[in-house]
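My questions all concern the structure below.
Here is chain A:
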Amino acid sequence: MSSFGHAGLLVRRSVIRTLRQPANLVFSFIFPLLLLAVSAGGLTATTKLPNFPTNSYLTFALAVPFIQGALFSANSAGTNFAEDIESGFLSRLSLTPLSRSALLTGQLAGVVALGLLQAVVFLAVGLAAGAGFAAGIGGLPVLLALSVLITLGFGTLGALVAIRTGSGEAVQGMFPLFFVLLFLSSTSLPRDLMSVDWFRTVATYNPVSYLIEAVRSLLITGWDGKALALGFGFAAAIAVAGVYLCSRALRNRMVRT
Partner candidate 1 sequence: MSQPNGIEVDGLVRVFKKGPRAVDGIDLEVPPGEIYGFLGPNGAGKSTTVLMLTTLLPPTEGTARVAGYDVVREGAKVRIAIGAALQDAALDPFLTGREHMRLQGGLHGLDRRERERRGDELLERVGLSEAADRKVGGYSGGMKRRLDLGLALVHRPRILFLDEPTTGLDIQSRTALWEEVSRLSKEDGATVFLTTQYLEEADVLADRVGIIDHGKIVAEGTPAALKAEIGHAHVEAQPANEEDRGRLDAVLERCDGDLTSIVRELDREGIRVARLTVHEPSLDDVFLAKTGRSLEGAGDDEDELLEEALA
Partner candidate 2 sequence: MNRRFRSVALAVAARSIHNVFTNPALILPSVVFPLFFFAAFAGGLARVGDIPGFDYDPGYTAFQFAFVLIQSSAFGGVFTGFGIARDFEMGFGRRLLLAAPQRPAILVGYLIAAFVRAAFTMLVVTVVALAAGAELNAGGIDLFGLYGLAVLVNLAAALWAGGVALRVRSIQGGPLMQVPVFLLLFLAPVYVPLDLLTGWIHAVATVNPFTALLAAARDLIDGDAGTLGVAVAISAGLVALFGVWALRSLRRAEAAGG
């Protein structure tokens, strides 16, 4: 079989396996929506703060599930990869003529598909609940592209931990770290409304802030070139760095195993 055919099979396996796990669905869909409901409910009053960019906290908060879903995807990509390493499946694959990049693509296809599905569901639920989408129908492909890129980026980070450690437990262990990244960003308030200095500084250096703000700009302002450039820039940087580090780590592992 050609390397291409192999990769195709891996893509199929990865997608099916990712979408079939009920735990994945809970964490990828229900949990982010639950947090959205809680914060949209609890923080609505903050829109009364001067300079708050919108009068719908729901619209403001709707950006968060997109990023959160991507963080969970990182977890699931990493877990799947670690399982393959622990079960010896990866060793078996390294005996085939499959190239590393094809292998990586195959393994990450599942989370990318999941990311796309998440973006569609979150947007639909948000709109149904009364959120705005300022960029309109033309913004849809941009939003989806951004989501996929972000999911891919975090997916490679999850895979990286899995490849480096070969342990599903290590992947689970970084889960809280993702949570920290998410909450120490502009998740709950715009950065210029953060009054505690250290927090604003952390959020400014946290790349997750720019991912959220890019998604948020499409929802609240429409077309904000700067926000989108920063968002796409950081997402692409994470994805490129992740793919590069993964393929390097994979080279080491496949030599070792």
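Operating definition for what follows: contacts are C-beta pairs under 8 Å (C-beta built on N, C-alpha and C of every residue); 3 or more make two chains touch, one makes a residue touch a chain; residues count from 1.
How were these picked? Simply put, all candidates are chains of the complex that A comes from, given by their letters.
The structure presented is a predicted model; accordingly, all values stated were derived computationally and were not measured.
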Of 1 or 2, the one touching chain A somewhere in this complex: 2
List of chain A residues in touch with candidate 2 within their complex: 37-39, 41-46, 48-49, 176, 179-180, 183-184, 187-189, 193-196, 198-199, 203
